[in-house]
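A protein chain is absent from this complex, but the other protein chains hold their places.
Our next item is chain A:
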């Protein structure tokens, strides 16, 4: 052959995307307006050779091994954080969160209000909840025991189970869901109380098993995550490097923490000793000590020409396992 057909040099087209100047805030206008799609038959996730290199959004520990969930219905598992293998799931939607109530029982949540459940530490998964007509994704799940878990998602979506997932019921505490803000994250505070964070600086927390309270934060943008901060406090993080912490959630005296980045922070984890690791856009990883001082935890994970946001993290011995758009990485902790 002399010459191929036209070289359509479209590589990096994905990057074109970022130059689109359409400044539309769709997130809060879509949803209910769209015509409900009929729930299609579920399609099992594809078994792939390198699922650990795809989009992964959340990592968790179950007994002696690690699990990560992400795009295309992928769940991968590893014993050492280095080599990963895919576990088959009954559906190929993007999974956003994973949590375990004990060593064997856990949940993974995702788009189309999907909740998957495992009884064998993540080797097999079954669908417990799936409502595509809601047109809303779950973003996080928190389990306090093998029976009790809470899942939160877009447009104030909240579901709870107290029977190991046999039934999932709607939770509608006005302090949390009134404005139908996206509930982007949830965390488990000391005493098995749950806190959620979301749009417009939303932070709410359980004051008892049934009662919820809203904390007024000084931030008006989106929080993408929340973690415990000391015994009674919380640290919330979100868009463009905005991080706020309070030592007492009930009192709610928030202070801004300067983390030295304008990149959004999408995930985090409490480190041994109470400091937190925050991860986010451009593969950034930041450590915030209890004093409020921050420093890079490790060099950013970047591959030229690719978007490399991180969204999930979990501690594994002396390493932090982080997950994001380029897959899962193990980062040594000092």
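One rule holds for everything that comes next: contacts are C-beta pairs under 8 Å (C-beta built on N, C-alpha and C of every residue); 3 or more make two chains touch, one makes a residue touch a chain; residues count from 1.
FYI, contacts and distances are computed from a predicted model.
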Which of the following names does UniProt give to the chain that is not shown: "Dehydrogenase protein", "ABC transporter permease", "Membrane transport protein MMPL domain-containing protein" or "Protein-glutamate O-methyltransferase CheR"? "Membrane transport protein MMPL domain-containing protein"
Just name the one of A:173, A:221 or A:292 that touches the chain not displayed here. A:221
The listed residue (A:72, A:123, A:144 or A:162) that touches the chain absent from the view is A:72
Interface residues of chain A (partner: the chain not displayed): 1-27, 30, 33-37, 40, 43, 46, 48-51, 54-55, 57, 71-72, 92-94, 96, 110-112, 132, 135, 137, 139, 184, 220-222, 224, 239-240, 262, 264, 266, 281-282, 304-307, 309, 311, 324-325
